[in-house]
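Just passing along the structure, written as structure tokens.
One chain of protein is taken out of this complex; the other chains stay put.
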Amino acid sequence: MPRGRGPSGPDMEEIPAWLAASEPYEPRPDRGRHLEKSLLALLRVLAALRERPGSVRDGERLNPAPKLVSTFLVILLVSLSRGGLFLEAAAVFELGCLCLLRGETIARVLRRVLAAGLFALAILLPAYALGRGANLPFVCGKVLLAALAAAIFSSATSWPSMAAALSTLRIPDVFVMTLDMTVKYISLLGALLADLLCALKLRSVGRDGQKLSSLAGLAGTLFLKSKDAALAQYQAMECRCFDGRYAVSGRPGLGRRDAALVAADLAILAFFVAAGRAR
Amino acid sequence: MIELRDVSFSYPETAALCRIDLRIEEGDSVAIIGPNGSGKSTLLRLICGLATSVSGSYRFDGETMTAARLSDPRFAKAFHRRVGFLFQDSDAQLFCGSVRDEIAFGPRQMGLRESDFDGRVADLVGLFDLGAVETRVPYHLSGGEKRKVALASVLALNPEVLCLDEPMGGLDPRTKSSLRGLIATLNAAGKTIICATHDFEYVGGLFRRAVALSREGRLVRDGPYDEIIGDRDFLEAMNII
Partner (left out) sequence: MHIPDNYLGPATCAVMAVAVVPAWVVSAKKVAKELPRENIPLLGIGAAFSFLIMMLNVPVPGGTTAHAVGGTLLAVLLGPYAACISISTALLIQALVFGDGGILSFGANCFNMAFVIPFLGYFIYKLAKDRVRSKRGEYLGLAIASYIAINFAALCGGIEVGLQPLVAGDAAGLPLYCPYPLSVSIPAMLIPHLALAGIAEAAFTLAIVAFVAKASPGSIYAGSPAKTKPLYALIVALIVASPLGLLAAGSAWGEWAPEAIKSVVTGGKSLGFVPAGMEKGFRFPAPMRDYGLKGLPDILGYILSAALGVAVFVIAYKLLGLLKKGKKVDAARAGA
């Protein structure tokens, strides 16, 4: 590789001897992987919030408000149900919705439901040991169905659509704006926090006897940044003559697909009532 | 010392680096140039072990750097001590309650003898002229002071390789000049310098070599710094100037 001239010039600074010498170093052992765990969880969240430019999520062609109402309805009916018959119908409905999604979305949904299922098993299995195991499969079934409904909704609905749904459902502008700002700043501040965690990890080259206070420094710095960001945000809004009204973009009209979803909701409600009467 | 072979890296929504072949010897001084979004920061992060390539291989001092290797805490700590990284945003690098604590953070973990520890911190406070702000919280310092504190905190580990991400960004001319002098001295003392930069005015004579990345993250040119920076047509075509 051809090399040019080395560094030169009259303004070279003098440096201490130790900085000019090489240093053999063996790190002292230390416990704990809290930085790695935090960073991993954070990066997953940031990835989930990042929207690929130009890509459309499954289910984006549906109006988000009926989707939200439908999800809430299904979760409520599953919670109210007292018999296995309705749960089976709900499972059919939810799995039917699931199979309309893309493979990668289905995988994401199932991962979340699996996590909810394992958590439920861990919490509820000991009930058998206490002689309270009766009906547990029924309870677990309800937990899984609720988790599935919520997972389908959030995987098939981008955040801007969720905000549009809340706005359509007449939630006051100021709340929707606050929610929107929250999601935006989770990404922004989250990126800063990820960098801070990396910076802390890079300089944690030995045994950290002050792990908690180092992490607290990160959180404290994040808070100071949050305060500054809030002031800057307000000033930006003032400069743009913000008057309290908040327009949420992405409110598609109602189409055939939405009508089909509403019809399915009515059918499931009717089934719930019928199943209740049948008992 | 640093060897990247056919290395590619992509973020979930975009490709960042595409089939990079790069060798950097010990004691080299390399400028990484390219337009916005060309992957300069990504390349530095990869070299520092903050990211792992999706394909190709990265060898540091003969050791293959994989995610699995870096998940070994002992190896990772020894590696991070040898390769220092200066973030582009100083706010992302500083998290202690005082400038002194920030500089002392690394040496404290290294288990140095007390006299060495005190001497090291004092040397860096003096070198960067931070005596007046030693007890202040880094968050509230000016941009230039923050950059100095950040660099001091990295140098406190006495790394062999220094990766600098836009070190001159947002600094006033005097600070840029003194930073330039310091980097020159560190390289003359044997440290390897790898620097992503847009700021050609203040880094003349500092780098032996330049590596140009294209918008697609490909390495398009690798040669003597003066030659590449002197080729205005090339720089314009690359949207670097």
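Labels for the chains are A and B, by order of writing; each one numbers its residues from 1.
Basically, contacts are C-beta pairs under 8 Å (C-beta built on N, C-alpha and C of every residue); 3 or more make two chains touch, one makes a residue touch a chain.
Just so it is clear, the structure is predicted and the values come from calculations on it, not from any experiment.
Annotation: of A:Ala21, A:Ala107, A:Val183 or A:Ala270, A:Val183 touches the absent chain (contact as defined above).
Contacts to the hidden chain, counted on chain B, fall at residues 97, 137, 139-140. On the side of chain A, touch with the chain left out of the figure occurs at residues 31-32, 34, 37-38, 41-42, 45, 48-49, 71-72, 75-76, 78-80, 82, 112, 116, 119-120, 123-124, 127, 130, 132-136, 138-139, 142-143, 146-147, 150-151, 153-154, 159, 162, 177-186, 188-190, 193, 211-213, 215-217, 219-224, 226-227, 229-231, 233-235, 237.
What we mean here is this: only the chains that are shown with their structure count from here on.
Against chain A, in their complex, chain B makes its touches with residues 12-13, 23, 25, 28-29, 48, 50, 71, 73-74, 77-78, 80-82, 84-85, 87, 89, 91-97, 105-106, 108-111, 116, 119-120, 123, 127, 139, 153-155, 157-158, 160, 177-178, 180-190, 205-209, 222-227.
Here chain A touches chain B in the complex through residues 1-9, 11-16, 18-23, 25-30, 33, 36, 47, 50, 52-53, 192, 195-196, 198-209, 214, 217-218, 220-221, 224-225, going by the rule given at the top.
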